[in-house]
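The other protein chains are all here in position, but one chain of the complex has been omitted.
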Amino acid sequence: MQRLSVCVFLMFASLWTCNGVSAFNMKKGVSDVSNSVYDLHMTMFFICICIGVIVYGFMFYAMIKHRKSKGAKASNFHENAFIEIVWTTIPFLILIAISIPATHTLIKIYNQDDSEIDIKITAYQWKWQYEYLGEGVSFFSNLQTPKEEIVGIRKKNPNYLLEVDNPLIIPVDKKVRFLVTSSDVIHSWFMPDFAIKRDAIPGFINEIWTKVKYIGTYRGQCAELCGKDHAYMPIVVEAKSQQEFDSWIKNKKIEAKKERELASKKWSKQELMTRGEATYKKICAACHQPNGKGSPPVFPALDGAAIVKDKDKIAHHIDIVTHGIKGTAMQAFIHQLSLVDIAAVITYERNAWGNKTGDVIYPQDINNYIKTGKYQPQNK
Amino acid sequence: MRVTPAKLGLIALAMFGFGFLMVPIYDVFCKVTGLNGKTDVNAYQYDPKIAEIDTSRKVEVQFITTKNEGMEWYFEPSIYSIKVHPGEVGVLDFIAENLTARRIIGQAIPSVTPFEVTNYLHKVECFCFATQVLGPHEKMVMPLRIIVDPNLPKHIKKLTLSYTLFDVTSFDESM
Partner (left out) sequence: MEANTHLQSEPHGPPSGIMRWILTTNHKDIGTMYLIFSLIMFFVGGAMSMVIRAELFQPGLQIVEPEFFNQMTTLHGLIMVFGAIMPAGVGLANWMLPLMIGAPDMAMPRLNNWSFWLLPFAAIMLVSTLFMEGGGPNFGWTFYAPLSTTYAPPSTTYFIFAVHILGISSIMGAINIIATILNLRAPNLTMMKLPLFAWTWLITSYLLIAVMPVLAGAVTMMLFDIHFGTSFFNAAGGGDPVLFQHIFWFFGHPEVYIIILPAFGIVSSIIPTFSRKRLFGYSAMVWATASIAFLSLIVWAHHMFTVGMPLTGELFFMLATMLIAVPTGVKVFNWTATMFRGSISFETPMLFASAFLVLFTMAGFSGLMLSIAPANMQYHDTYFVVGHFHYVLVPGALFSVFAAVYYWLPKWTGYMYDEILGKVHFWLSFIGVNVTFFPMHFVGLAGMPRRIPDYALQFADFNAISSVGGFLFGVTQLLFVFIIIKCVKGGKKASAKYWDGAHGLEWSVPSPAPYHTFVRPPEIEEDKDYF
């Protein structure tokens, strides 16, 4: 009787988790592959439940009924070749049965032919870069959640730790091929809604594909320990209709062109400060802190630092941001930030907190520095 | 059965050696099966006279680059993909420019996907065969000549050759 009620309870429990949107279960996801994976998962789960019911049934029955205190007398049997063969063969056959759909789904996952779009995904410590092959569109995707929410000063928003500044946009119903690699350590691109997880290995290229069926916003995370901010490099993918995707790509190209033109425009100090503060918060604050105090000695303070305050150290300041410091965690931002962003962030650092130098660094200065290695301020 | 501790110690030592043996085993295994996407770093001997070209189909070869650890060169292919007949030589240039004021030695490491393609992608001439040196702000055009083997399985119509550029200046200095 007890065994029966346990059975029934388990059946209900598993049925309830079956709809794919419970707090207890994996999501069905939005592609055929993710649905197949979900089905495999549920099939395996049910098989385990059934085996469990039988095995636990015998165990609990023995624990309850065959107790010395209940007067049970021990039997003598201690071996039976036939039953050993039976309970070796039956699980073996069950495994063969489950291996068929599992193999089938695996072959489907590995069929990378006939993709329609190729997107290169490069993992960095601690952000992602997305590049649309052949479109000339490439951008970084950084965690958007502000530090204040992380340390508890401000209330956490619903997408806490799962929001980015520039999500990856793909069209629905098209086979999208992702080319995954890393620029430093091993990371992993994980999108539960697509049932995709692919390691990003420095020096090697991996590929995985998806075909998303439904328009929507999907969130994932880095899934391989990659250093201190492993928890802080989420992935957001927005699947849009083909028209929306096409117009988005077109806009992105226009944006990129505008950004390049911005490098030669005349910027005011206020404009640079605003832009610099946004860039600093997004890129630099993770290590140097929003208040510029850093975590010395590994992440030096910028508030009050000589490099940031002394006028004869401006070239050095530009050098550090642009070219990084080899052998330390300070990366070269020359590839990651535009000329405008580098100029803006340096201007911000030199005028924020207690640093009131009044120095203004322009995009042209950065461009000049990269070309000549010298800081030669233009006359305004 | 009398087994002496010495014999067991020898097994332990042999397994330690086996750990190191795994390195060349892995390399050979990957070369033979092409399972790693690690393409050859040796030039493919191409003889135009005996080369067979499969004119019935064209294969798209894409090129992507990654600059490891923010390696400060501009490093891009002149064109992101070419379409070639299997068996014919595909030619394109890569542009590299040292964006800093110091001499940098770079090593491009190739990797190809899908893995099955590894043994079918031959490089006749590649900048990845050797390190490349660029002085301060120096620019270079690096040609790449590849051939897709005519025996490439028919279902593969697109493959991607990826180069990761590493700064190996310090490797060179330590030698």
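So that you can tell them apart, the chains are marked A and B in the order they are listed, and the count of residues begins at 1 in each.
Quick note on the criterion: a residue touches a chain if its C-beta (ideal position, glycine included) is under 8 Å from a C-beta of that chain, and two chains touch if they have at least 3 such contacts.
Keep in mind that this is a model prediction, so the values were computed, not measured.
Considering the complete complex, identify which of A:E224, A:E244, A:E271 or A:D310 is in touch with the unshown chain.
Answering carefully, the residue with contact to the hidden chain is A:E224.
Please pick, from B:T65, B:S81, B:Q107 or B:T160, the residue that touches the omitted chain in the full complex.
Checking each option in B:T65, B:S81, B:Q107 or B:T160, the one touching the absent chain turns out to be B:Q107.
Pick out the residues on subunit A that sit against the missing chain.
Its contact residues with the unshown chain are 23-27, 33, 36-37, 40-41, 44-45, 48, 51-52, 55-56, 58-59, 61-63, 66-69, 72-80, 83-84, 87-88, 91-92, 95, 98-99, 102-103, 105-107, 109-110, 149-152, 156, 158-162, 184-186, 188, 190, 192, 195-199, 201-204, 206-207, 219-232, 295, 298.
Take the complete complex as the reference. Which residues in subunit B touch the chain that isn't displayed?
Answer for subunit B: residues 1-5, 8-9, 11-20, 22-23, 26, 33, 35-38, 41, 68, 107, 109, 115-116, 164, 166, 168, 171, 174 touch the chain left out.
Going forward, only the chains that are shown with their structure count from here on.
In the complex of these two chains, what residues of subunit A are touching subunit B?
Where subunit A meets subunit B, its residues are 112-115, 118, 120, 122, 131, 133-134, 179, 181-184, 202-207, 323-324, 331-336, 370-371, 373.
For a test of understanding, state which residues of subunit B touch subunit A in their complex under the given definition.
Of all residues in subunit B, those touching subunit A are 36-38, 62, 64, 66-70, 72, 80-81, 99-101, 109, 111-114, 136-137, 155-158, 160, 162, 164, 166.
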